[in-house]
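Notes to accompany the following structure.
Every protein chain except one is present and positioned as in the full complex.
Right, subunit A next:
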Amino acid sequence: MQLQETNSPFSKEQVELLNRLLPSLSSYQKIWLSGYLSANQHGFEEVAATTTLEQSGLENEVSVQTANQVKTRDITILFGTDTGNSKGLAEVFSQKLEDQNFNVNLSSMEDFKPKSIKNVQDLLIVTSTHGDGDPPDNALSFHEFLHGKRAPKLEGVRFSVLSLGDASYEFFCQAGKDFDKRLEELGGERLYPRVDCDLDYEEPAAEWFEGVLEKLKEDQAKSTLIEGIQGQEQSITDSSNYSKTNPFKAEVLENINLNGRGSNKETHHLELDLEGSNLTFEPGDSLGILPENDPAIVNAIIERLGWNPDESITLNKQGDILSIREALSTYFDITTLTKPLLEKAAELSDNEELKQLVESNNREDITAYADGRDLLDLIQDFGPWKASAADFIKILRKLPARLYSIASSLKANPDEVHLTIGKVSYHAHGRDRKGVCSGQIAEQVKTGDRLSVYVQKNDNFRLPENPNSPVIMIGAGTGVAPYRAFLQEREALGTAGESWLFFGDQHFVTDFLYQIEWQKWLKDGVLSRLDIAFSRDTAEKVYVQHRMLEKSKDLYQWLEKGAHVYVCGDEKHMAKDVHQALLTIIEKEGNKSPEEADDYLASMRKEKRYQRDVY
C-alpha cells in the first residue's frame, strides 16, 4: 500500500518524505523503527520539543506525529470480569493500542452505557465466564441488554471477542461465545475470530491480540513489531516485582484448622509472611496460590506409566526444563479432565473405549466421565499408552493458580496476608479425592514452609469510598473471609460507618469461623450487628437468607440509608438465595413491584453498592 494524504494522518509534505524513506529501509530497519517509535512514545511526548534525533533523521516527523493522533476508527474495549484477569488484559491491550496511536475507549461493561453501543466502531470484548456459563456480575446488565429486544442493529461495527474460562466446566467460555454470536446476529462484522482461553490464558490472549492488531493496522497501514503481552502483571500489582509469572515465596506463619472437633468441615486459616515482597493489597482483593499436586497422585502416575521421575522434559515453547516428577508436581494440571485433553489423549492410545467416548462428541458422556476423575483415572482406564513421557506431557495444560479472598487488612497486619481456605474432599469412583490447593494446605503445608503467591486485585469488591457508609456483609462458610479484612481495615482506620454481618455455616459449636473475633468486634462496636444461621443445628435448616428475611425491615432501612451490600461465598445456592431474599425485602418493605425491586438492585449494582465475590 502506498502512503497517501487520504489514507494516513500525515500531511502532503510528510507523505512525500516517508514515501522516499520507507522503500529504502531494510525489513530489519523497518522493524527497528517501529519498535523504537512505539517504545519511546512517552519519552517523545515529554522531550519532543527539544530533542533532536540525529540517528533517525526524522526529528520533525516524530514531533508532528505525536502532535496529531492517528485518525483511524475508534476502538472500544469492554471487559467483563470477576477476578480481574479480563480487566488486567483489557488494560494492557488498551495501553498498547494507545501506544500505537489508536483512539481507545476502555470500560467495564457495567460502566458502559449499553445504548451507546450503536456509536461504537471497533469493539473488542474481553470477558470471563462464571459458574454455569453465566457472564460475570459486572457484565450481567450489558449481556442482558445485548440479548434483549432493545439491542440496536450493529451494522458497520467490527468486533472481536477474547473469552477466558476453565475448560473443565461444561459451559466453557460461554459468556464470550454468547457475545460473539450475538454481535454477529446484530449485524456486526467479525474483525478477528474469537479465542477461548483456558486457565493458562496468557499465551492465547497475546496471540489473539496480535491477530486483532494486525487487522486494525491494515487500516493504519503500518506494520509494527508486536511485543508479547508481557508486563500485564506489573500493571496490576503496583510497586511489587512479584506477579503471577514471578510469584513471591511467602513463608507460612500459621496454619490452623478453624473448625472445632466433630465438624464435618475443615477450614484452614493461613497466615503468610509478605515481608520483603512489597506486595500490597486492599480488602476485597484475592491472593493467588500456585499449588503443588498431591505427591501420591504424581507418584502413582509415574509408576503406572513406568516413567523415570528424574528424566528431564521440556515444559513449554520457551524451553523451560524440569524433571518429570517436578513437572507433574508443580507445572501441570493432573487433576482436571477437559474435553480437549481427552481428545488429545485419544491420539496417544489405541483404546477403543476412549476413542468412542471422544468421537461420539457427546458432551454429556464426556462430562459424566470427567466428573470427579483425574489424570490417574484416565491413564488407568484407557491404556495401553503408546506415547513417550515427553509426548504425553505435551497434552497437559498448565496447573492453574487458585485464588482466595484475602481475610486480613495490611493496616491491621502489616507484611502479612491471611486466608480462609475450605478443604475440598470427597469420595468418587473408588478413591478419596481432594482439592489440589486446599488439600495441600490441609495436609502438607506446615509452619515455615513457603508458598508461591501473588496478589490479584478485585476492584469489584471494595469497601465504600465514604468511610461512614454502612455496610451489610453476607457470607457463608469461607465467604466470611473478606469481611474479616473489611472489619480489620475499618478498625485500624477507626471508621465510623455501621456494619452488619450475616454469617452462616453448619454447626454453631464447631463451624462459627472466627467466632471470638466477631464477638469482640461486636462488643467494641466495630461490628454493629451480627446475625448467624447454622443450618444443621435445628430440624429445619436455617440459612443466611432466612435471617435476612427475619430482619427485613431493618435491612431495608439500611439499604435506604445507603448501605453497601456484599455477598461472598457459594454461588449456586447461597448467592442466588440471597439475591432473591434481597428482592423480596425490597418488594415487601419498599412496596415495590418485582420489576421495581429488580431495578432497585440493578441501580445499587451500578452504584457499586451491591458487590459480589462468589465462586
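Quick note on the criterion: a residue touches a chain if its C-beta (ideal position, glycine included) is under 8 Å from a C-beta of that chain, and two chains touch if they have at least 3 such contacts; residues count from 1.
Following the convention adopted for this analysis, contacts and distances are computed from a predicted model.
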Chain not present in the shown complex, as UniProt names it (candidates "Acyl carrier protein", "Dihydroorotase", "Tryptophan synthase alpha chain" or "Sulfite reductase [NADPH] hemoprotein beta-component"): "Sulfite reductase [NADPH] hemoprotein beta-component"
From A:F10, A:F93 or A:F512, residue that would touch the chain that is not displayed: A:F512
Residue of A:L3, A:A387, A:L522 or A:A602 in touch with the missing chain, whole complex considered: A:L522
Touch with the omitted chain, as defined above, among A:R261, A:K317, A:H427 or A:K446: A:R261
Hidden partner interface residues of subunit A, rising order: 256-261, 269, 508-510, 512-519, 522, 530, 532, 537
